[in-house]
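With one protein chain withheld, the remaining protein chains of the complex are depicted in position.
Think of it as A and B in the order they're written, each chain with its own count starting at 1.
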Amino acid sequence: MLKYALKRILLLIPTVLGITLFIYFIMSLVPGDPAAMLAPQEATAEEIEALRVSMGLDKPMLIQYLRYIWNVLQGDLGVSWFTKKSVAAELVNRLPYTLTLGVMSTLIASIISIPLGTLTAVKHNTLADYVVTFLCLFFSAMPNFWLAILLQINFSLNTGWLPAFGMGTPAHYVMPVIAVCASSIASNTRSTRTWVLDVIRSDYVRTARAKGANEVTVVMKHALRNALLPIITGLGSSFAGVLGGSVVIETVFAIPGVSTYLTTAVGVRDMPIITGCIMVISIFVGIVNLLIDLLYSVIDPRVKYE
Amino acid sequence: MENILEIKNLKVQYNTDEAVVYAVNGLSLELAKGEILGLVGETGAGKTTTALSIMNLLPDAVAEVTGGEIIYNGKNVFGMSKSELRDLRGSEVSMIFQDPMTSLNPVMTVNDQIEEVLKIHNPQMTKAERDKRVADILSLVGIAPERGKSFPHQFSGGMKQRVVIAMALVAEPSLLLADEPTTALDVTIQAQILTLMKELEEKLGTSMIFITHDLGIVAEFCQSVAVIYGGEIIERGTVEQVFACTDNHPYTSSLFQCIPDLETDEARLKPIPGFVLDPRTVPKGCPFADRCEHCTERCRTEKPAVQYVEEGHFIKCHLFEGRRHDV
Partner (left out) sequence: MSEQMKASAKSDRVSRLKSTSKGRFRIFWKRYSRNKLAMAGLVVFMIILIASFAAPLIVDYSAAIKQKISNKFIQPGSSADHFLGTDQFGRDMMARVLYGGRISLGAGLATVAIAFLGGIVLGGVSGYFGGTVDTVIMRVCDMLMAIPGTMLAMAIVAALGAGLDKLMISLSIVLMPAQARMVRAAIMNLRNAEFIEAARTYGTKNARIIFKHLLPNIMGPLIVSTFMSLGTVILCIASMGYLGIGIQAPTPEWGSIISENQSNIRYYAYLGYVPGIFIMLSVLSLNFIGDGLRDALDPKMKN
């Protein structure tokens, strides 16, 4: 198992290399000279050229890329084109906010959606099922930033119950987590319902009923444990989805996380920041997926990692 | 002899989006204590539906019992409370399902799955007693007890079927419903499983309904036979009565004609003409009328009644009205 985990961590390296190369490649397709854009208005051609050389932009794309990777290996993610500040240092400051938001949202979404989805599956085609399903459809269709704005107006600006912006106390997390969670809860509840329904109709659940097991045992011990397998697989994409959702939410609540960093950088095409953010996020998504795979092997006896 | 089971005029239908499927249409059947009955019929004749009805295990989302009752030991299973049903299932009546591949829970060990039956029905048993009992039943069905720690995916199809049988027998039920327990298996393993079940039945004295479409197995294994067509029993008697007599229900006769006979020199088997009854309609008359070569106008309009041709042997067919084999 340990060997498998190590192998998976090593497999993250080509993913990260690939994704950064991909961004460099796309960037090289686009005409336009970042050095000219960054140089002061009155700069001469020589000054722009000097700037280009100092940014390493005079070299071919592949050389730029290799140089970047060489620096990354030494823990240097480069500096922002505009502020000239270290990207790595900034990310270290910002990551805790985004990761806390992401992990908390994923956990809370699972804690709510798995029981709710199971319940709707067990009670399927009853009023409770219809109500929950309708709410799920409603919240999965709601843009998360719109929900965030509504929450912000009603629970903070108008009432002063919760802090509207920034980070600091646990209370700061309440609205962002709700806004990020809502659509996750909605879609996870629906998929849990589908999986549990699927399992409830399987032959082995009928076998359990034929043994005389009571309904609670049938659902909890036989159905849910089997349905958990696909549900847990879904957690990985759920975490990625939550991080994706946090992009807008961090902006709405002015959270100083990775997402706001990325958003600001995208606006001005500050590529070192963008590459750095994507790289760090893909590493964390990879780690979460690895943890989920390991959890899977604990639950499903058919999966053995050697 | 006392009856352990009486099915009276059972009617079951499946309500799907596309159509209503009439699976069982007025089926009546009695089973004496200790009897081994072969329930024979084509795919879709209503065999499995009947068996599931006995345990009140029909999928409640689609299946609907529209009439009749099933009396087990004097009590109607459709009138039982949830806890009465739980007591019935697994300890009084148990079922061997058709497909061993999907009937076992993939995330539980074989031991746990067999032990669960005991946990439910024999709560007074200690863990050690249960373990002993599980080990015993595993060796009885020919599985080394130490393999019980394995998961179903580590077993072959035949082994899984043995596990399913062990699970069905561990609480020593009074009635065993075996739904084509050997269909999914190789012929050699089939024979082993049948021998095993026969031994077990002799040892435990269980009554059994053995569902199959294989007449050979019935002749070898069962004491009596009931032929099901279009969701009703059209002939019922002891194996000797049904197999020995040459004057059966036309459907039973055609079933026999579908068995190759090595001694005669016939070039071809005689297939039954036409298609299996369309289950979306309930025929007004005899369900077999459309495929029967003796069919008359009366067969299409009037349901044939039960005609006893000899003691314990009835045929549901207008042809046999007032006829008796034993006089």
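As a convention for this text, contacts are C-beta pairs under 8 Å (C-beta built on N, C-alpha and C of every residue); 3 or more make two chains touch, one makes a residue touch a chain.
Only a predicted model underlies this, so the values are computations on that prediction, with no experimental measurement involved.
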Out of A:Ala5, A:Met27 or A:Leu294, the sole contact with the unshown chain comes from A:Met27
Absent-chain interface residues of subunit A come out as 14-15, 18-19, 22-23, 26-27, 29-30, 32, 124, 137-138, 140-146, 149-150, 153, 157-158, 193-194, 197-198, 240-241, 243-245, 247-248, 251, 259, 262-263, 265-267, 269, 271, 274-275, 277-278, 281-282, 285-286, 289
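To be clear about the criterion, only the chains that are shown with their structure count from here on.
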So, in whole Å, the Cα centroid of subunit A is separated from that of subunit B by 53
In their shared complex, subunit B is touched by residues of subunit A numbered 124-125, 201-204, 206-215, 222, 225-226, 229, 299-302
Interface with subunit A, subunit B side, in the complex: residues 55, 57, 59, 61, 82, 85-91, 94-95, 97, 99, 102-109, 116-117, 120-121, 151, 153, 164, 167
